[in-house]
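My structure is below; once you've seen it, I'll send some questions.
With one protein chain withheld, the remaining protein chains of the complex are depicted in position.
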Amino acid sequence: MKDINDRTRDLGPFEPKPGDDMVVCRCEEVTQGQIRQAVHDGLFTVAEVRRYLRCGMGLCQGQTCARLVKGIMARELGVSPDELEPASSRAPMRPIEMSVFAKEGGRDGE
Amino acid sequence: MGTRIAEHPILGVPQKGRLVSFTYDGKTLQGYEGEPVAMALKAAGVMVHRYTAKRHEPRGIFCAIGRCTDCVMVVDGVPNVRTCMTPLAEGMEVRTQYGATAVPFDAGEKDEASAKDGGAA
Amino acid sequence: MESNVTKGTTADVPSRTADAIVVGAGIIGCATAYYLAKKGTSVIVLDACDVIGNGGSTRNGGGVRQSGRDPRELPLAMYAVKNMWPHLSDELGADVEYCQGGNLRLGKTERHIKILEGLRDKAVAQGLDMRMITGDEVRQINPYLSDEVIGASWCPTDGHANPLKATYAYYMAARRLGVRFYTGMPVTELRKVHGRVRKVVCPEATFEADSVIVCAGYASRKILASVGIDVPMSNVLIEALVTEMEPQMFPQMLGTADADFYGHQTKHGSFVFGGDSGLEDVNKDNGHDANSSITAPAICRGILRYIPKLANAKIVRTWGGYEDVCIDGVPVLGPVDEVPGLVVGCAFTGHGFGISPIVGTLLAEVARGEKTTLDLSAFRYDRFHARA
Partner (left out) sequence: MKRYDLIVVGAGPAGMSAAIEAAKHGVHVVVFDENARPGGQLFKQIHKFFGSKEHRAKIRGFVIGQELLDEAAKLGVTVELDSTVIGLYQDKEVVVKQGEQVNHYKGDAIVVATGAAENMVTFEGWTLPGVIGAGAAQTMMNLHGVRPGNRVLMLGTGNVGLVVSYQLKQAGCDVVALVDAAPHVGGYGVHAAKVARTGVPFYLSHTIKRAEGTDHVTGVTIAQVDSHFQFVPGTEKHFDVDTICVAVGLSPMSQLFKMDGCKVVDDRRKGGQVPVVDDLGQTSIPGIFAAGDVSGIEEASSAMIEGRIAGLAAASYLGFATDDEERAGVDANERALDGLRQGMFAPKNRGKKVEKTEEGIPVSQTLLERGYVADSEIERFPGVTHRVGIHPVIECTQNIPCNPCQDVCPKHCIKVGSHITALPQLEPDANCIGCGLCVASCPGQAIFLVDEKSEPGFAEVTLPYEFLPLPQKGDRGQALGRDGKPVCEAEVVGVKRTKAFDHTAIVTVKVPEDMSMRARFFKAAPATETD
């Protein structure tokens, strides 16, 4: 079983670290400390931390912080960052106004 | 503060559109038509594009290519406009963004609180 | 590193046995595990996916709604809204962003109004405060709605919550109570021992418990088949989207008689909307929960007809998720008599989130052999019959 799948793993008491107050996800202003705490509370995958804290869910959709979040989580979990599956990729690749998304061309061969 | 490069050793004299006026928080500034709004602001010495929703911290240009979305401002009344990707046009109204609006936080927080009170039981 | 679970070959490794095993770590599984553990039952939760709550639990629109429910389901929703949702954040020690902002189900035509009146009649018969209001009254409640809206049903005690927060809040609270969660642990088979369900077989390990609660969404069907039980349901891919943070606009949960969209504004400021293209029944996926290229635009068109003010709101993400749609529109909940020890909670048909606190409570009660808080007989697994 992969380390991240054994949710009974106890990562020990949460010890504050320098830099915990530092923003990691610039869009949603999620800090290193929040990410570390979430891992300690049992959120062992990027998807879970992202959904719970919103890091990587803002306007840029994790373009800037995805790698940083993964690094912090991996250190906390004592695994290689490669073992952590990045969040899934979804449209739209850039934010798009509802009015623009609503107006479609090209589908009916026009 | 960033200023315009008059002549570049490799690129020569930068090619620019016509000089146009726009407003930044009500002040009239000038920039070149078609250049990103963020560049016109940078050339005018504007560093802060917005203050964040939670921590009210200043942000400005970061990636300059439309990825990070840190440079968003309220442009012509629309919030969250990526100024590094939006071409400058004559008469544009550019405002510092506070959270998701152009209302500075002192006045804004009141509005937000009352809306929330109406919502949460 | 080999964990305690997969180490060794005998079945009596302590980490592989518990009083109860919950199959599926969605919000139903996590809530059931939480309420079991709270009463002192030792629990193991197994999920096929690496990610907790990766199915509908974290992909739904977050409605905490009584209006528009099937009469069989309404008592569960009313109970949860009255007794559970208001205290859930305190109970779980995490803000689930519950907002009792009411539910507006919007109508634009006389036909819509007829549909809404029908829903109202059924709800009122069961004691729910739900009434019809005019277009102007609608806009008094929510001034952003367009003039195309000629009326709506209004249920002031409905609302919404954050399904992501709620799912993980249940998970973390259960984990704090000692519930043992194992992800990436697909259940291939249930086995009876001495006439009672006991073994839960996974490729990596076999687990044992006195009772087994299956709440694994559509995947429940295959798991239940291993003990000869079937729930007539289908797996339907539906889609949703979320906007950037907007200034706070309105607290209501919105839906429409036409079912062209539903959604709300979150505490964060973003709007979460779901909806469909009308072609879902014949959509194909390419083996994963892919979005179709046509659905998000259709949802946007739907929204803008009702809330034109959102024209400039930017969509930052779309996603897809599967609904376990029951043939008769309400879930299967409760004990499986012919397989003693087995409890089922699946086929929620896209409206399991709002009732998840009470469903978790009820499934825990069933598993512990207690008298249930509410009557579950309408949700029996054997209620389905061919036409006479």
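Each chain carries a letter (A, B and C) given by its place in the written order, and its residues are counted from 1.
Criterion: a residue touches a chain if its C-beta (ideal position, glycine included) is under 8 Å from a C-beta of that chain, and two chains touch if they have at least 3 such contacts.
Because the structure is predicted, anything quoted here is derived from the model rather than measured.
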{"item": "Partner chains on view for the chain not depicted", "value": "A, B, C"}
{"item": "Residue of A:Ile4, A:Val24, A:Val39 or A:Cys55 touching the missing chain in the full complex", "value": "A:Val24"}
{"item": "Residues in chain C touching the chain absent from view", "value": "284-288, 290-293, 297"}
{"item": "Chain not shown, touching residues in chain A", "value": "19, 22-24, 26, 32, 63-65, 67-68, 81-82, 86, 88-94, 96, 99-101, 103-107, 109"}
{"item": "Chain B, residues in touch with the chain not shown (by the definition above)", "value": "1-5, 7-11, 14, 16, 35-36, 39, 42-43, 47-49, 57-68, 70, 84, 87"}
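Definition applied: only the chains that are shown with their structure count from here on.
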{"item": "Contact-richer chain pair [A-C vs A-B]", "value": "A-C"}
{"item": "Centre-to-centre distance between chain C and chain A (centres being mean Cα positions), rounded to whole Å", "value": "23"}
{"item": "Chain A and chain B, separation of their C-alpha mean positions in angstrom", "value": "27"}
{"item": "For chain C, residues that touch 2 or more chains besides their own", "value": "244-245, 312, 314"}
{"item": "Chain B: positions in contact with at least two other chains", "value": "53, 80"}
{"item": "In the complex, chain B residues that touch chain C", "value": "53, 78-80, 99-101, 111-112, 115-116, 118-121"}
{"item": "Chain B residues within the chain A interface of the complex", "value": "52-55, 57, 59, 62-63, 66-70, 72, 80"}
{"item": "Complex contact set, residues of chain C against chain A", "value": "1-6, 15, 50-54, 58, 164-165, 167-168, 171-172, 175, 180-185, 204, 242-245, 268, 291, 294, 296-297, 300-301, 303-304, 310-319"}
